[in-house]
Structure formats: C-alpha cells, structure tokens
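Every protein chain except one is present and positioned as in the full complex.
Up next, chain A:
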Amino acid sequence: WGGCVAPPTPQIRLRCQKGIPPSLRGRAWQYLSGSKVKLEQNIGKFDELDLLPGDPKWLDVIERDLHRQFPFHEMFVSRGGHGQQDLFRVLKAYTLYRPEEGYWDVPWRHLGAHPLSLGLQQAFWCLVQICEKYLPGYYSEKLEAIQLDGQILFSLLHKVSPVAYKHLSKQKIDPILYMTEWFMCAFSRTLPWSSVLRVWDMFFCEASPCAAWRSLPHLSPCRDFRVVLVLLKHTLGSSDKLKSCQGQYETMERLRALSPKIMQETFLVQEV
C-alpha cells in the first residue's frame, strides 16, 4: 500500500473492488485518500489546532452529538470515554481548520470506520480529505453542490432506467428529497455496515476524474452515482415494482426502506 499514490494501479483497484482486508483498511484509506501526504505536508498543524479553545457555538453542538453518533460501537459508547474524547478533539480541530463550514454532523461518521487508533492526526487529515476531495462542497452553505449532483444524477437516471426516471418525474420528486442522505452520509446511514465499507473501499480508489460529467468543476466520484443508480433501478425500475408506489409518499417510503437484497455487499458491488 505504501506505493499506492494516485492513480492507483490496476492491482490495487482490483483489491479495492474485492474489498480491503479489515486489518489493513485504515492504513489503506490513508494512502488512497492522500491524507498521509497531506499530513506530511502539514506537520504540526493538527497539534496547533488541538491546543486552541475552539468556537463555543460549535463545541456545544459537537458535545451534544458525541454520544449519539455511534451508539452501538464499543469504542464510542461511554460518555467521556477515550473514543468520545478523541472524536471531540478531531472534530473541534476541523471546525477551526474550516471555520466557514464549522461542524456538520455528517462527515465524521466516516471516522467510525477509519480507526482513530491510527492516531488523531491521521484521523483528522483523513476527515479533511473526505470533505475536500470526495464530498467537495457538500457541507458548505446552501447545499449547492448536492443540488447540482442531484440534477446530474437525475439526468443519468434517464439513461440508466427510463421507467424510474419517468416515475419520479411524474410524482414531482426532486432528487434532493431522496438522495441527500445517501450522498451526504456516503451511504453510511442507508446500507448495512459491511456494504458501506465495500462501497467506501471503491470510493477511495476512484477519486480521479474519469467520465464526461466529471468535467464539471465540483467533481464527484462516479461510484457514488453508480451506487445510487443501482439502488434506484432495482427499486423503481419496472412497472411491476411501481405498483405499490402510486403516491409520492409511498415512493419516498420505498426509497427510505430499500430492499435488503439490493443492499447486500455481494449484490451491490457486483452491480456497481
């Protein structure tokens, strides 16, 4: 993994598609996301931010959310425990690093999978990379990037599954209504955890621009889109499936409670 600077070799790409072994995942993500390079370029930066007091406005919100982020993760379960304290420091540092974005409850869910045990600095730069490189603009004011991605997604859907496209258009369901959580949380609240990790493995591997629509300035990884397209296609892609989604609400409900079958890692990774 040490040699895997962008762009990843075909061998590494294949490894990512097959899933990175859990014991290596944290380290692999560090290399793939480029957070290791970022850290080396900014030695001491995290410690500097860590010593600052932080904006009370953000500290208050972070504290309130700390114990509810990973209620079932043993590392984060105890109030004031190591896991929570570490998370707090990483997030506080981020609000100081990007004061205009401040605290946003979503990106730090990624840290749950990125072992903080690699070190606070490492986790911090990984968070920075996720927000800047993989989800650029998603956490900034007015959600402009996500709205734009919604429109791109919708036009892609037109090609991939005209049936689903027609259905969503007819019911006037704007992409923002269903894709916000998927995109912003990079599926961490939607898919089962094992699928999330597999999707993220591929996601980290595919950050370089590859397709036509990526020539847009905000550049989102196409894997992200493909995952959503697969989910939409298999949920709303045939007239048979649409029978039980006659109303706007029924459709939204269906999209919120996807069939476990299509979320299974083997199925999803293969389809994507």
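The definition used in the following text is that contacts are C-beta pairs under 8 Å (C-beta built on N, C-alpha and C of every residue); 3 or more make two chains touch, one makes a residue touch a chain; residues count from 1.
As a convention for this text, contacts and distances are computed from a predicted model.
The subunit not displayed here is recorded in UniProt as "Ras-related protein Rab-17", chosen from "Ribosomal protein bL31m N-terminal domain-containing protein", "Ras-related protein Rab-17", "Queuine tRNA-ribosyltransferase accessory subunit 2" or "VPS9 domain-containing protein". Touch with the chain that is not drawn comes from one residue among A:Leu143, A:Val163, A:Leu197 or A:Leu258, which is A:Leu143. For the chain missing from the display, the contacting residue among A:Val160, A:Leu177 or A:Leu258 is A:Leu177, taking the whole complex into account.
Residues of chain A in contact with the chain left out of this view: 61, 64-65, 67-69, 104-106, 139-144, 147, 171-172, 174, 176-178, 180-181, 184-185, 189, 247-249, 252-253, 256.
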